[in-house]
Structure formats: C-alpha cells, structure tokens
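Chains shown are a subset, placed as in the full complex.
Which chain is which? They are A and B, in the order written, and residues in each are numbered from 1.
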Amino acid sequence: MGLKEVEAQLEAILFTIGESIELERLAQAVEHDQETTKKILHNMMDKYEDESCGIQIIELDGAYQMCTKPSLYESIIKITTIPKKHVLTEVLLETLSIVAYKQPVTKLQIESIRGVKADHAVNKLVEYNLICEVGRLDAPGKPILFGTTEEFLRCFGLQSLESLPAVNPEKVEDFKLEAEEEAEQLTLDI
Amino acid sequence: MSIPVKLEAFEGPLDLLLHLIDKNKINIYDIPIVEITDQYLEYIQNMKVKDMEVMSEFLVMAATLINIKSRMLLPVEVKEDEDEVDPRQELVDRLLEYKMFKYVSDKLRDKQDDAARVLYKPPTIPDEIADYKEEIDVEELIGDLTLTKLQEIFNSIIKRNFNKIDPIRSKFGKIEKEEINLSEIFIHIQEYGIRHKVFYFRNLLDEQTSKMGVIVTFLGILELIKQGRVKIEQEYMFDDIKITYLATSIIKMEEDGF
C-alpha cells in the first residue's frame, strides 16, 4: 500500500471520528507500525501548514485529532454559533494550575497552597472533565490524587504536560537575591 | 483608615495578604508584620459575610500573623551554632508559592483564550458503524480479581470513611445563637410576680420551651431570693415550689448577677 493511500486513510479516519485517537489505534487501522504511522502523521501535519489549508492535526499526549486553524476562527463564527466553553473563575483557574503543575496532588495539598477549602473547585473541575482521579496517596486515609485530563490539554492548546508554560525560574531567583540583600540590612525594626 | 475594598472580593487569606503587600508597596521578603497584621485584622472586622467556614479561613491566617508578630517582639535567644530563622520565612515561602500559581494561572487563561479559537467537528460515523457494539469480554476484564480482593477494597473504603470523620469534632452539635436573654427573663419573672403575688414555680415554666429557659428561670428565682424579694415554700421534696412575691418594684439584673 502506497504512502499516499495511507495518508488518505488517516485523513478520512481523523475526519470521521472527530475526536482524538491514540496512535496505537491509528497504526492498527492502517496496518503499519506505530513508528511509521507517526512519521506519516507528522508528514501530513507539515503539509497542512500550507496557507491554503484550513484544517490541522494536533497531537494530544500521544493521540491525534483534526481541527481548524485558530486564524480562521473569525470566518467560521460568521456563519455558525460555537457552543460556549465553561468560563473558569479565578478560583477554578488557580486550583487547576496547582493540579497541572503539582500532579498528582491531593485536595489537602491544594488547600494548603491556596489557604482555603478546595472541595467546590475540585468537584467543578472534575465535572468539567479538566481534572480526574488518578489514584490514591499511600498515606493515612488514602486520599485521592488528582491529575489533569486530555480535555485539559485540548482546552489549553497543549501537546502534553511538558508544554505547560514554564514557571520562569530566573524570576524566582531574582526575588531571592533581592531578599538576601535586604536580609543583611534587616534589623528588628518591625 | 477606611476600607475601600470589600473582603468578599478576595479568594482567601493569602490573596488578601498579597493585596495588602501590594497596596503598601512593601517587599514580600521584608514584611512589616505589625502594620500588615493590623490592616489584616481591620479587614476581617469589616467582613460582611459572617459565614463561619469562610471566616475561619481568614482567622487562621490572622492567628499566624499574630504568632509571627509576637515571636518577633520577643528577644532573640542567641545560640551560637544555630542559624537565626526569620519567623516570617514560612509565610514568605507560602506567599511566594501562591503568587507563582496566580502568575501561571494568568498564563493559562491566555492559553485557553487561544485554544478556544480552534474548532472541532462532531463525529460523523455512519449509522451502521456507529451501531456496532463492541463485545466486552467480562471474564477477561475481571482477570484475576477475586471476590476476596473486592471485599478487601470495600473494607478499605469503609475504613477510610471512618478515618475521615473527625471523632472529636463530629460529636459537636450545631452552634446556635443563644436566643435567651437573661435580663429579659429576669424582668419577666418580676412582672409575673407583681401580677400574681402568689404562684407556683411550675406556672413560670409553662412559658419556657427550652431546657435553657428553665435553667435561666430557676436562676432568676434564686437571685430574687438572695435579694429578699420573694419568699418560697415547699411542702415536701419534689413538690411544686410556692412563690410569694414580696417586692412592689422591678429591679434590673446586676451585670454580674449570674
């Protein structure tokens, strides 16, 4: 089977399914190994970069999904209404960031960072399918551990957790240096 | 100092603290604890929400601040081989961590806005394929799971639930506002006494529905005996108490009456 035909197969599959599909399943469907299938997919992704293309393929933690390019958003909403996404309040977003960067994390750990109860926020994020239970902590009471979902990656345009915005370590270092300098002058002038 | 911002606007104690630090333009590593604590407490006092849950979260931080403040006021015991730890250090660390998460959540919000511009297509799987129901091999799914193991799992869930319950606090009843006003009841007894002159203790109790009401009424009578304003008689044990009201005026309960 020629390369071109495999490309056509993958395109048709991704179009029909609409949702994300794991590389493993795609490889099985086109009867190639995962390595080859991945190469073909990335080859297609390059082709879609052409400015005459309105669609693209995105990778989500080893799964692939077809979607439109962000630059065409305005043209699309001209003729169709897009279902509203969940609006994340400050509380939800802060809680979500903690889960994203600290995962797997328990509710208690989230609460100790934010200084407030997290029950409501955690439940809402689970309901929105942005975080989910990933296991239990081996500690008294076996508290639930939470992690982020694939939907989280999709909603925030992330390929994987590695592509989370980096917390600028330099910035934190700057703070620290500043503080040390001041600490030297520090007297008990409270 | 007037409080321009409502406390409800803050996500929690750390949020409020960061706001104060920001507003006073102070270095997070060198927090003037006395000043910040005073301002913090002022905010709490002006808190509109009297929700215990919310309030307690802010109060925990207030206690922490006061603790740091008092530690800083105490003379430092100089020990030679110990590094002097700033009492504020732990608070600074917490604030920094919280600040960092606020910072990344802003970044995530931007990412979300960008990602929302990407649109997806609902599945359009032909009906005949969509109807295909995958046979699930339950036996394979269960694998080597045994009933004993399933029961162990259930037991651990139940055990976990017991652990979750705070055996001390779960026994606490609901805290309700004291509806009984001592001085009001005290005056009420005297009014009753003036009207009836001679009556039985039980008559007074008819109007009290709660246990606390009964106790307070009893205490009221004791106080009146002490002041020589009533005379009581009881024929035999557990018999109703006959009360004769002697005074003609009504006195107010002394502040430290009970």
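As a convention for this text, a contact is a pair of C-beta atoms (placed from the backbone, for glycine too) under 8 Å apart; a residue touches a chain by one contact, two chains touch by 3 or more.
Fair warning: this is a prediction, and the values are worked out from it, not measured in the lab.
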item	value
Number of copies of each distinct protein chain, complete complex	A x2, B x1
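In this section, only the chains that are shown with their structure count from here on.
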item	value
Rounded Å distance between chain A and chain B, as computed from the means of their C-alpha atoms	37
Contact footprint of chain B on chain A as seen in their complex	15-19, 58, 65-71, 73, 76, 82, 85, 88, 90-91, 93-94, 96-98, 100-101, 113-117, 140-142, 154-158, 164-165, 167, 172, 175, 178-179, 182-183, 186, 188, 190
Residue ranges of chain B touching chain A (in the complex, touch as defined)	11-14, 27-30, 32-34, 53, 57, 60-61, 69, 72-73, 76, 86, 92, 94, 96-98, 100-105, 107-109, 111-112, 114-125, 156, 160, 163-164
